[in-house]
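Got a structure for you, questions after.
Showing just some of the chains, left in place.
The first chain written gets the first letter, and so on, giving A, B and C; residue counts start at 1 in each chain.
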Amino acid sequence: MTANPISPTIPLDRPGKHHGFLRLPYSRNDSAWGSVMIPITVIANGQGPTALLTGGNHGDEYEGPIALQSLAWQIEPEQISGRIIIVPYMNYPAFRAGTRVSPIDQVNMNRCFPGRPDGTVTQKIAHYFNDVLVPMSDVVLDYHSGGKTLDFLPYAAAHYLDDAEQQAACVAAMQAFGAPYSMMMREIDNVGMFDTAVESQGKLFVTTELGGGGTATARSARIATDGALNLLRHVGIMSGPVAPSGDGVLLDMPGDDCFHFATRDGLMQPLADLGEAVTKGQPLAHIWPSDRSGVAPVEVLANMDGIVAARHFPGLIQTGDCLAVLAVT
Amino acid sequence: MTANPISPTIPLDRPGKHHGFLRLPYSRNDSAWGSVMIPITVIANGQGPTALLTGGNHGDEYEGPIALQSLAWQIEPEQISGRIIIVPYMNYPAFRAGTRVSPIDQVNMNRCFPGRPDGTVTQKIAHYFNDVLVPMSDVVLDYHSGGKTLDFLPYAAAHYLDDAEQQAACVAAMQAFGAPYSMMMREIDNVGMFDTAVESQGKLFVTTELGGGGTATARSARIATDGALNLLRHVGIMSGPVAPSGDGVLLDMPGDDCFHFATRDGLMQPLADLGEAVTKGQPLAHIWPSDRSGVAPVEVLANMDGIVAARHFPGLIQTGDCLAVLAVT
Amino acid sequence: MTANPISPTIPLDRPGKHHGFLRLPYSRNDSAWGSVMIPITVIANGQGPTALLTGGNHGDEYEGPIALQSLAWQIEPEQISGRIIIVPYMNYPAFRAGTRVSPIDQVNMNRCFPGRPDGTVTQKIAHYFNDVLVPMSDVVLDYHSGGKTLDFLPYAAAHYLDDAEQQAACVAAMQAFGAPYSMMMREIDNVGMFDTAVESQGKLFVTTELGGGGTATARSARIATDGALNLLRHVGIMSGPVAPSGDGVLLDMPGDDCFHFATRDGLMQPLADLGEAVTKGQPLAHIWPSDRSGVAPVEVLANMDGIVAARHFPGLIQTGDCLAVLAVT
């Protein structure tokens, strides 16, 4: 088996606070002996669990990177018991390009776990997390948002798991995160997800969706930062009370009917905004043709009663794009 | 002088409701005898003024196109006295590409007026509006939003003009539009703007900024549609009372101090959201480095007291980008 | 084994005529929850065999897509006994781009069978045909033409097969198609072809080459449409006599000598057109240099007696491009 070619430029297990890089050699036309340099911060002190905090799994989602830069700068070793490993920009090439998938290999990092040590750049990074960083961690928080093409109600999430005890622990951690909404998910297609890779190693895992559109707001950044602090307190790495920033509405996506797809290409006019309650049969959006005027729009109707939990973000939409997701409380 | 090569496929002056195209011949590698086909709807009935309603001057701003498609579909000739010329996607190639400027010539339409009949594609379109459509109009409403890289409080706007009478009429029209906010603007650099081209022909002119990020919401689309109906009632083309959708906060941008620029490339963390009041010296944002962790952020401080009226939208920002605009009430 | 992620939006086995899509989830930068939507029509009625009719295996070949759109629109359930599954644009992303291979993964669909359910977009599509649609079919007609870079005499084709009975059935089906020419082929390198995938499942298989250059003519489109109707009558799905549109010249490509390659880059001047008879040693083309004038051309001579059955289409040619193929009657 090939060894993973990534090496950290700082020790991962020494007390104190260290900032450095995960260095991945990457030979290319514009640098024969170049590297992908993924920033990493490790803060360690005394006894306690290890938390791995990750952002930038998709490169166009910003709440996680902002919160993690803030924590890497602000948390001092003497404030903690245990270890915090912070990687704000997991898929670093995608983050720098401001894109969901890596510009190097076009791979969606969150569908390529457990990765390959002899694969493409994204697969090598995934493999390093799977084989090196996750095994040394007790709890993993992986931040997501909608990115440039989706927008979400701000929620933390946990999965339905086969191991009831592990699931209960994850649910408790999700609630400790304290986002305005919490979501129980059972992924239909969880093959290749970081979530699955972490959970299958028996770790405590929390993920989030905290907005979208390829931006962050002062509010969504606060939810992200507060959530991580809450989680660190919940697992005992930091001290102090857990302080949720929202009222914690619990949501559920009961089945495929939640998902609404565009049936034409065109210009999308939403008729209900995020958080609004809709009833079955109510129009969620009009799709206007992008090549002529004076034609009736295509209507997309709600398949069920629910509240709008996610929606397509760009003004233009294509057939087959997910236009909206309804959730139930 | 070369004649403008654009020809409409429908009559512009006949009673009734006609949908067609402004056809601009455009010879290119993938179609030697191709055309740019800009959708247009003309609704005419009886006596009355002519209103020219335009969207898509920048191709990634969606409230205007949505409202204009809706109006082109819903307004019937018998509802009006006069004429409504609707062009939802002025810079049609940019609209199809979802970009601010045209993918054909990289020209920003709103800086190329009065255009050229023998120029590039965008210049030819601008010239047609300047020389054909504006002269036949009495009132012009040109929709803007922030596009993919800016976000605005929703407002209609009028300019400080040398002609006090024209200015008063424009201000009245702006207020009739009835957006949640109204903005008085004196453009520092108004060379090449559609606004200037229209105003210099002595027309009644209203423009808007109605959100941004390259999306539209149910709410912002309603503001856009209601505003046009209000304006059409205000000028007598439609009947009925003007019904503003907002409470009409009047804003002003008193000078260059309103504008705040990024002084570093990096990851932007907003510290105040649109509509929030800030005081001079208060941090508006942190900019985190995009290539390492553990470093203090650069702070951008408010130059003045005010409320956040506009902001940079993408999560990444570059030195020299406008990070935020403060306005005063 | 991973399940194929494609799901049809219509039932494949219900009587009547249904139009819909094969929906393949495809997460990408410009749509995180987007899909590839491959149009499909299924017409079913009573008892009888199932025919799978496919076009767009290569995205720049148009006779198949035209004929299949025409059939999907015109054939009514009551005209048939059995089932017709029509997919006019198999490699849908390539068809939309007007390219031979997919713009998403650069894969040539006709060299990637049997596909992979966890592979690239093209591999996933191929796998769905191989594992789902072909097994439910009795006869498969896959249309090809020369695409943008080759031009062919119009012919239907069958392969030399190890199973004499299967071969005889395929030859009979090819003759029933009734193109102006018929071709017996033994592929040197048949690995990855749809043809091989279908034949190895024991199905009746007919393929075609019906022109080229990235266009279709009224004549070639008629040959394609008539051929499918003939084939459907031949297998008993439709009633009525088989009516060949041509006189059915039988061609053979006896060996590697049929193929003539360019030995220089340059400007190609054909000296014999499609369908012309040539003799061994006769010049088939001149290749003129593309960077200077006044130099003698390179001549490409016929390796054998034959008729010109296929040729390089673009005016420019590169070393190693197949310049012409000779066939014998």
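Please note the rule applied: contacts are C-beta pairs under 8 Å (C-beta built on N, C-alpha and C of every residue); 3 or more make two chains touch, one makes a residue touch a chain.
Everything numeric here is computed off the predicted structure, so don't read it as measured data.
Sequence-identical chains in the complete complex of this entry number 6, based on the file rather than the 3 shown.
Definition applied: only the chains that are shown with their structure count from here on.
In this assembly, C is the chain whose CA centroid lies farthest from the centroid of subunit B. Taking the mean of all protein Cα atoms as the centre, the chain whose own Cα mean lies nearest is A.
Subunit A and subunit C have CA centres that are 43 Å apart.
Put simply, the C-alpha centre of subunit B and that of subunit C have 49 angstrom between them.
Inter-chain spacing, taken between the CA centroids of subunit A and subunit B, is 34 Å. Chain contacts: subunit C has no residue touching two or more partner chains.
Looking at the complex, you find that subunit C touches subunit A at residues 2, 5, 21, 23, 25, 27-37, 118. Interface residues of subunit B facing subunit A in the complex, by the touch rule stated above, are 17, 19, 21, 37, 39-41, 60-62, 65-66, 68-70, 72-73, 86, 88-89, 95-96, 98, 151, 213-219, 221, 267-273, 276, 286, 288-297, 313-316. The part of subunit A that touches subunit C in the complex is made up of residues 58, 60, 99-101, 108, 111, 146-150, 189, 191, 261, 312, 314, 318-322.
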